[in-house]
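With one protein chain withheld, the remaining protein chains of the complex are depicted in position.
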């Protein structure tokens, strides 16, 4: 569970409550029709923007920002270096039994190809291809969120203009002027809130998680090709360690290189 | 028929009706001259922006977002792997009769070149050239839609400024102030509506359909060159499967690889 | 003559007249000092932005959008394929007499280099160099138009702020308030009109014409190098046809390939 | 200590004080709840945008802009040229004792790999990999600052809209209108101040420092590979000097080349 995401969501919400309380606008900020116009309108427009499956699956993807993204780079480096040592001692075929219970499909398929004696250039093409396809899928999802983040304030503005037009057509009744204009502004508020508080941050975190996953997969490709070409485990470890964050790196350096 | 696009168009429209009903601005939002200024003005400016044929053909291109984009990647992979198996058993020339009734021009021309014994690098250049030209044509169309999406709110703003100037010149008549300003705002409303509800989503969907088509054609190029260089059908299948979405992929993996 | 450009310019203008007529702002929209501030101010700033020769030559470049851009790709393909056939039958030197009356400098110089027996890689470098320089010149012109398109609304806004300041200093005279504010808004109107109605569309069309010219020159380079390396005319035709639009392509395919 | 950063921070602050004093808005600009909404709200949203560790470590990274970024390029060039001379006279192994007390990890590890006789291409890959990872880490930090710079005015605008809504709901009390609207505007002020005075400049300076560090590391890679391939020290010096700023370069040129 990604605690930071919860802090962000509830922190932003409490700031809004606090601001509404301070500004005396509490009652005015809860307005269901305005929510429908801004949130519903911008969401419905996503159907014109992207295929059905992407819009329907959107909330499942968004829920990912509440899960900690952990791609176990540290364990993967340890595994890869261990496999490299074993393969140099007892040959590539000896890795067969090791990889049975690897959970990571990408790592296991790559290693099986190595054991099957497929050519290194071929393996690299195949694995990079898969990596690129994964990245393209992620980027499409992220662009759905971005599209929503752009549409939300657009519909907020639409709602406000509609409200202003309604208000201007009934200017005679001075007492309703304030409430009418306040209602008109609420859609701008919702649009801006959706964009700043939720959608832009969610899109950024999804991008960050994607970058992490891409990096971990690039590291796996380097590792597998290093094992195949029989690099010295110490050299391989040195190369793989550059993919880790500084903290993990220092730890593993002591263990894998300077032993 | 792409149901999502219809949901988007009619959903957005009903939200606007709903908002107009809630805000009491129903009558004020239907204003033919404002429609002409915003929609007509921005459309006429497209003639200065792009050649005649592109502006005239625009609505035909836009209608594509209501057709489901299906490039039959799954069937193509099955065909390509089957052809690969056949060519390894009975030679490239045996593919001649298979390709007679292929509907896809791109696939058929590529395969015919393979059968004719044209050099692989030559085939790749020729096919990628064609793919690039197709993508350039699509991108020009998309940029026409984008240009419209930028011009529409610009003309909306122009109309509003014109309306405000007219209103300010007749400030004495206080009773007409509200309706005049409301009329001025209607062009802003139309401009923003055209941009957010129609043109930006349409441009995005066209881009998405183009990306799908490019990917399916890239897969065909890979497949054809794999057949020519006599790759093992299983290796070829593995490479082609990376182009599919995860669902189709799982299905075909069972069929083509683990059989 | 590019009819579309005329439709764009006069269509946009008539929409503005129509809008001014509907909004009762006809008299207020014609204001010479505001035109000078917005149009003149932004144009004078171009002198600080670009060298003298570019600003002076700007209107000549802009006038190009009213000329149909026709780079005769179809005729060029026919010529190139014919030359390819002739050179295979009677040798490269026989092309000498053919190219005397070619109007296109780029094509003729390239072919002369082929006849003179200059190395293919050398020819490609030299021709691509020339193509890049042409594109760089075009892009500089386009960026001058873009700079103007950005400066115009900026000066419109400047004029409006100046007008508002003047108005606020004379708030006592209530009767002049409306006309003063209306005058202030006119510069915003001119800035937005220049940007949306003229400069952004002109920049787009110049970019489109440049893209066409670049594509036609790239096709010529491919053709000339194909002639030099003695490619089969049918293969060459197939490669060159990918540069044409679908309509011309279908026509020539019948003529050049399936004959 | 980077004096310029202090000048920037305190100079900007004093301008604001000066402006508040001139505009008579001194009292109105200090408003704790508005600070909380703008600063606190935008900061809390960073938690949704980035992982916990990045948000917590943000202030430590920001503090870097107050430290002078000095990567000692001049000394590094002198060291590298001296090592190059020594290695040509007495062999690569003689460098062993020289590098013991080098403080720069990147330089020392690279040189050790050279002494250990590891292949040049291998060393380049490993060092560039490390450089890329460092740059990616820096860019993530910079993008956190940029995210904040975008969120701050967004939350400022949110606060203003909330304030306006509150004000419009209480329009009857004319005397509170001014102060209420002034309070509403204060969040816009804070958001704009945070963006213009602090976050955008800080992001720029971090980017500048990163560019400097990347350049100095690229220079080290060139130097180490030059030493390994036994380039003439004068040639190596000439190449490395191109990485220095003009002042340092002139100085070292006299010393290293024209001696």
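Chains here go by letter, A, B, C and D, matching the order in which they are written, and residues are numbered from 1 within each.
Keep this in mind: a contact is a pair of C-beta atoms (placed from the backbone, for glycine too) under 8 Å apart; a residue touches a chain by one contact, two chains touch by 3 or more.
No experiment lies behind these values; they were computed from the predicted model shown.
Participant: Quick one: which shown chains sit in contact with the chain that's not drawn?
Facilitator: C, D
Participant: Tell me which residue among C:7, C:157, C:207 or C:257 touches the hidden chain in the full complex.
Facilitator: C:157
Participant: Touching the left-out chain: which of D:77, D:92, D:147 or D:186?
Facilitator: From the options D:77, D:92, D:147 or D:186, the contact with the absent chain belongs to D:186.
Participant: For the chain that got dropped from the picture, name the residues of chain C it touches.
Facilitator: 33, 36-37, 40-42, 44-52, 55, 118, 122, 125-126, 129-130, 133, 136-137, 140, 143, 147, 150-151, 154-155, 157-159, 161-172, 183-184, 187
Participant: Using the touch rule from the top, list residues of chain D that touch the missing partner.
Facilitator: Spelled out for chain D, the touching residues are 2-5, 7-9, 11-12, 15-16, 18-20, 22-25, 27-29, 65, 69, 177-179, 181-182, 185-186, 188-189, 192-193, 195-198, 200-202, 204-205, 208, 211, 215, 235, 238-239, 242-243, 245-246.
Following the convention adopted for this analysis, only the chains that are shown with their structure count from here on.
Participant: Pick same or different for copies chain B and chain C, depending on whether their interface residues overlap by over half.
Facilitator: The interface of chain B with chain C is built from mostly unshared positions.
Participant: If I superpose the C-alpha trace of chain A onto chain D, what rotation angle comes out, expressed in steps of 5 degrees from 0 to 180?
Facilitator: 70
Participant: If you average the Cα atoms of chain C and of chain D to get two centres, how far apart are those centres in Å?
Facilitator: Chain centroid spacing, chain C to chain D, equals 40 Å.
Participant: With centres defined as the mean C-alpha position, give me the chain B-chain C separation in Å.
Facilitator: A distance of 25 Å separates the two centres.
Participant: If a residue has to touch 2 or more other chains to count, which residues of chain A qualify?
Facilitator: Within chain A, no residue contacts more than one other chain.
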